[in-house]
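Selected chains only, in their assembly positions.
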Amino acid sequence: MTIQAMDASHVALVVLSLRSEKFEEYRCDRPQTLGISIGNLSKLVKVAGNDDSISLRADDEARVLILTFRGKNSERTSEFQLNLLTLESEHLGVIDQEYVAEITMPSLEFGRICRELAQITDTITIAADKEIVNFAVSGDIGSGSVAIKPNDSDKPDEKCIIKVSELVSMNFALRYLNLFNKASMLSNEVSISLSPEVPISLQYEFELGELRYYLAPKIAEDA
Amino acid sequence: MTIQAMDASHVALVVLSLRSEKFEEYRCDRPQTLGISIGNLSKLVKVAGNDDSISLRADDEARVLILTFRGKNSERTSEFQLNLLTLESEHLGVIDQEYVAEITMPSLEFGRICRELAQITDTITIAADKEIVNFAVSGDIGSGSVAIKPNDSDKPDEKCIIKVSELVSMNFALRYLNLFNKASMLSNEVSISLSPEVPISLQYEFELGELRYYLAPKIAEDA
């Protein structure tokens, strides 16, 4: 099961993949694309208790998604019908991309860097060579950078792997990266992939599947 | 000692009763009704420390309520005069009402249902029969309901008792119920009483007394 969402300005894309074998029960007779308001889905899912089992159901040609929540002792059950949206575009096929730089680092560390640098300005320059990744900003109040070196620690909150086949330096909007960074609660590690002129990819693996964000680089005119 | 307050639109009433024997000292020479701004009283009471003893005092024909806070070791004492309000109406005699449905359930559970359903729309339909209580909403984004069955667990955060002599189904404004639900920190249990066309009553018992809320049902034109 894959969930895709794109922001209104079409610069950011998120893809959540949940492995079917991780569901207690999973049946899908034929591939189907449902248009769901993420905001409304999240309102309904909050009604479920932490220990509730959740079932999602949609018929062929479905106009509603049926959610059922059942408490452990079944003394409480909830059922909701969520109206589906008409999709303007079909499911996007994301092209598998080769990247010239791949950095795996602690997700909290990456989150902290993006959050704090956003205080200075919105555009971050991420530059990577074999030895170092550099996160730099320059704004009215001054300028500066954070440099990260590889660390082969076993601890996921210290480990940092840098694989670079070609120097790369690109600009991104921190306000998007900071939205993506909420995913750091799902995984200790984030894998950052970069190649000139293609969107950056941030990938978070977790038990049930993976969450992947794409963000188009800022080009000079945007800066 | 009984404290009553009604909201400006006169659809909600709260009655707090504190048992006189639970006070360290209690003297009331004759019944007296004082008009107090709850907001201002709460500002003053916050000045007291958690372990302070609080004394409240009002003379006959009082124009101020005198609050005294005294620290455990008496190295700190505070005294405040709170200006009283002129009351438009006298103390309301709340009529003892027979109800066709009485539900006792965990107060946190009731609070969570009201809070989450309020995300969908403001009008909740509470329907009860002998076997089940149903909390339902229907809004732009979809519709749904939470069903609660009786549970004779000994744990107050699971126990649920449903006594229904007649089917009942009524509509209420969730924004009020969610204000009332703050009282769930006073008691593990809430007793919900319903009868057609009379206000719902929510009752929270705690060591010092009881807190009771009344809310008029929504009629069709309000919905």
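Letters A and B mark the chains as written, and numbering starts fresh at 1 in each.
Following the convention adopted for this analysis, a residue touches a chain if its C-beta (ideal position, glycine included) is under 8 Å from a C-beta of that chain, and two chains touch if they have at least 3 such contacts.
What you see is a predicted model; the values in this text were computed from it and never measured.
Chemist: Given 2 placed copies of the single sequence, how many copies form the entire complex?
Modeler: 3
Basically, only the chains that are shown with their structure count from here on.
Chemist: Nearest 5 degrees, what's the C-alpha rotation angle taking chain A to chain B?
Modeler: The two chains, chain A and chain B, differ by a rotation of 120 degrees.
Chemist: Quick one: which bits of chain A touch chain B in the complex? Just the residue numbers, please.
Modeler: For this pair, the touching residues of chain A are 37, 40, 43-44, 46-47, 49, 64, 67, 73-83.
Chemist: Sort out for me which residues of chain B touch chain A in the complex.
Modeler: 109, 112-113, 116-117, 119-120, 140-151, 158, 160
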